[in-house]
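Pasting a structure here, questions to come.
All protein chains of the complex are present and in place, except for one that has been dropped.
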Amino acid sequence: MSFKKRVAVVGATGIAGQQFLAALHKHPWFEVVRLAASPRSAGKTYEEALRSPNGQVAWWQSEPIPPAYRHMRLESAPELVLSDVDIVFTAIDTDAARELEPLYAAQKPVISTASAFRMEADVPLLIPGVNSDHSAVIRLQQKNRGWKGFIVPIPNCTTYGLACSLAPLQKHFGIKLVVMTSMQATSGAGRNGGVLALDTIDNLIPYIPKEEEKVEVETQKILGSYQSGAFVNATLAVTSTCTRVPVTDGHTEAVFVATERPITVEAAKAAFSEFQPDFGTLPSAPTQFFTLHDDPFHPQPRIDRDQDQGMTTHIGRIRLEKALHGIKYVLLSHNTKAGAAKGALLVAESLCLQSFI
Amino acid sequence: MSFKKRVAVVGATGIAGQQFLAALHKHPWFEVVRLAASPRSAGKTYEEALRSPNGQVAWWQSEPIPPAYRHMRLESAPELVLSDVDIVFTAIDTDAARELEPLYAAQKPVISTASAFRMEADVPLLIPGVNSDHSAVIRLQQKNRGWKGFIVPIPNCTTYGLACSLAPLQKHFGIKLVVMTSMQATSGAGRNGGVLALDTIDNLIPYIPKEEEKVEVETQKILGSYQSGAFVNATLAVTSTCTRVPVTDGHTEAVFVATERPITVEAAKAAFSEFQPDFGTLPSAPTQFFTLHDDPFHPQPRIDRDQDQGMTTHIGRIRLEKALHGIKYVLLSHNTKAGAAKGALLVAESLCLQSFI
Amino acid sequence: MSFKKRVAVVGATGIAGQQFLAALHKHPWFEVVRLAASPRSAGKTYEEALRSPNGQVAWWQSEPIPPAYRHMRLESAPELVLSDVDIVFTAIDTDAARELEPLYAAQKPVISTASAFRMEADVPLLIPGVNSDHSAVIRLQQKNRGWKGFIVPIPNCTTYGLACSLAPLQKHFGIKLVVMTSMQATSGAGRNGGVLALDTIDNLIPYIPKEEEKVEVETQKILGSYQSGAFVNATLAVTSTCTRVPVTDGHTEAVFVATERPITVEAAKAAFSEFQPDFGTLPSAPTQFFTLHDDPFHPQPRIDRDQDQGMTTHIGRIRLEKALHGIKYVLLSHNTKAGAAKGALLVAESLCLQSFI
Partner (left out) sequence: MSFKKRVAVVGATGIAGQQFLAALHKHPWFEVVRLAASPRSAGKTYEEALRSPNGQVAWWQSEPIPPAYRHMRLESAPELVLSDVDIVFTAIDTDAARELEPLYAAQKPVISTASAFRMEADVPLLIPGVNSDHSAVIRLQQKNRGWKGFIVPIPNCTTYGLACSLAPLQKHFGIKLVVMTSMQATSGAGRNGGVLALDTIDNLIPYIPKEEEKVEVETQKILGSYQSGAFVNATLAVTSTCTRVPVTDGHTEAVFVATERPITVEAAKAAFSEFQPDFGTLPSAPTQFFTLHDDPFHPQPRIDRDQDQGMTTHIGRIRLEKALHGIKYVLLSHNTKAGAAKGALLVAESLCLQSFI
């Protein structure tokens, strides 16, 4: 690829937008040419926009702000000009996404972290390696809506790890039922209206609004098939309880699976191990799709989350599930890498290979 | 009750033993007359035994050491004299319990926090209000073993809250299957060989050795029946994943229940609300057996655990469970109060009322 | 006291206001008759006002909302009627205090947690037992401002423990210089604009806006004298660094003191031990003004903060300070009890005894 694709990041000042910038820094295929945020930040440099009156710079990544972005001027998201842009990455809330993403998609490919369009009938919910063939619906979407571009959202960060882990099980054994309890990191709660320190010191919160609904329907769509121009949901039932725990990054999920056909621990391990999509040279792809742990005390979020660029899905504690006739295990997935910005980059890279971008 | 029962606490220097002393301080029915610990502490005063060479006093409760105990001399647990004692509370590990508790039980009632005898055929696993009638097996135990006293263990702290919450559901709707994921406090891990700070800052541990096995078999025994001299286990299947989270006290459990008969959220709430055993004047009994939460963000361990002396079981997020045909909810139970020393006191109080003590 | 004083709490829905309500619940001298908040909450019941659209009830205390307040209707703070009120407790921000407190003080005594009036020349900054005689300025304040009531603010929560601990040292040894580093709890940061979970998991924040300035000037005023109608600041120099650590409640301070006259560890301990103001029957007074710790691993916030109703100041690690010629120690003070609402109640109780209320 001799020239880099030119990228706009919308919602660049928020925590998810910052993760995009960190992930795009020195990206071999993509180059950030435009940053956009709410109209009140428009015209400021990126660094100015992050600085609050008390001197605090609201940059929450552990690498400093890449110098290339410091002095870029923010544009107003509703007025963003896309003529010189090849891909738009959006890191904005649902309401803003519902309004802005169609404007962008009329012209250019939009890869979105928002939930606004995930469940639409002509929109794929892509996890490269799991349901890459769902991208075929993009042509239909463009035709339906008269767009030159398109919208491809990534799944909810909690759905991401669950759907990855279920894919090889469904393929080899069939899945009837999934019971999942998540212990989610606080970074997913965002900065504004986020979880306060008082909530998570010596505490956990047993509820995350709208999360369980998303996990349940998104999993069925991702694991479903796209046939003759329509999605057919997977028939598996999914039930979950989603909680917030005092962890910065890394969602842990305790999963119980009832399979359609008999399964053993060894067969499950083999299914996970063999599941290694051919990502070719995609820069954001994990080296290993799954990282299996024999030590029952792993995966642990702080210790394991950053392995393999935060893009591998960790699976541990695989045991036979006698009550449900299946298996149970614990997974760990990096919610702000694989499950967010970096995962969106992988989707974009994958769509480049498939020539949608 | 004009005279107080005289009590010995074995394992008095450990964290569970300290919880006994805190709970027994100013107890209206019980009076501590003997403290025992390992032979190497014998002869020291209680305070001396807690003091390490660097000056640290290893007392981990938030109330100071009650003055009455400071200067009591510790006895060697294997040589403990029980002639002037009415009840022995033990807070020792499984191996020690297996050896010492029969010695004590030959003479006196032993209420134990250890797992050593929980699953024996002539030993009840008591939760007052849930299976108080199981105490009938005590007479058989005494006969079988030729003991004047007896052993009554309390359940594992994670089993405790789960079994409490299942009792009214089983009674009204029947239970086929329970899928549970626990998020357990670190205090349960004890002091020696316990969980280190590094393990639980920005982290969680997805495994607690032997915990899941205990939860599964103990629940079946507690919810079973005692008939014609034998326990009949409840037929419900129980499967679980037990994890350790950065919380000091209070075990949270996400529970999914398949019921035998149809259930609604309202019916479940009614079943919990009506379940209010008659504890009479037992000093350690909760005012409300269950505390129900309508706010979906509760129960939360730090905020809710100490209500009602730490003896109530909190239930929140009751929702219909469509996938399993039943209900799902989140419970919170205080692992070092209801699920440990204070729960053991309630067992002893209850056995006093039943004239076993 | 045959009748209870009637109390209004302004800012009742915020975290500090909630602390007032928890502290006033069953108070033997005071009875809450009015609750006030911002105009947009006026007319709602207290419980309604705390409930957000997603069902969450924003009540952050570990005791449930006392039933007496649940259904009280909130009044609009700017229009609060005070005819039937004896004392106004305010828990509002500085700007609101600057505007509203004079309105209230024109009629009634106002005890304030805000910093707005702390440094005014006719306003006392009271710590009962430390500078109770400063209340004499109240008469001057009333004369100056033509008020029937008055404003008495309590100090900043970080100043509180420091000034308490310095009082006996100043009395016996004189103080030249104080160097203090605080490790402050997150509860002090409030709910709105507060510290986020991401900030304090595996982290600390080395800056609290405006805090160091307050500590430095307030300490000089509190330890100064009130003579012939004017305050004379204490001449000690105070320098500090204030940080925020992952602790919910309880401010810890590492203090280094240069004294004017020679001091020994024993003499310092004696000075602390003897410092026991005669609080008579004041309901919110600590049993011991200071709690001294010999165990060098104490005081610890989670373990020690709630002793003595959270009203005692803990002092540990008293060592000779050779470099500065004085002593050094670590103190712990409960920032939301002694240093906030409960401390304000003690001020009000003390002013009742002095017949200012």
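The first chain written gets the first letter, and so on, giving A, B and C; residue counts start at 1 in each chain.
We take it that a contact is a pair of C-beta atoms (placed from the backbone, for glycine too) under 8 Å apart; a residue touches a chain by one contact, two chains touch by 3 or more.
Since this is a predicted model, take the numbers as computed values, not measurements.
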With the missing chain put back, one of C:V152, C:L166 or C:V247 would touch it. Which one? C:V247
Based on the whole complex, identify which of C:A37, C:I201, C:V215 or C:M311 touches the chain you can't see. C:I201
Chain C positions in touch with the non-displayed chain are 177, 179, 181, 183, 199, 201-207, 237-239, 241, 243, 245-248, 252, 254, 256, 296-303, 316-317, 321-324, 328, 330
For review purposes, identify every residue of chain A that touches the missing chain, sorted by number. 54-57, 60-64, 201-202, 248, 294-297, 302-304, 306-307
Kindly note down the residues of chain B that lie in touch with the hidden chain. 54, 60, 186-187, 189, 191, 194-202, 209, 246-248, 302
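Following the convention adopted for this analysis, only the chains that are shown with their structure count from here on.
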Round to the nearest whole Å and give the separation of the Cα centres of chain A and chain C. 46
Touching two or more other chains, which residues of chain B qualify? 201-202, 248, 296-297, 302-303
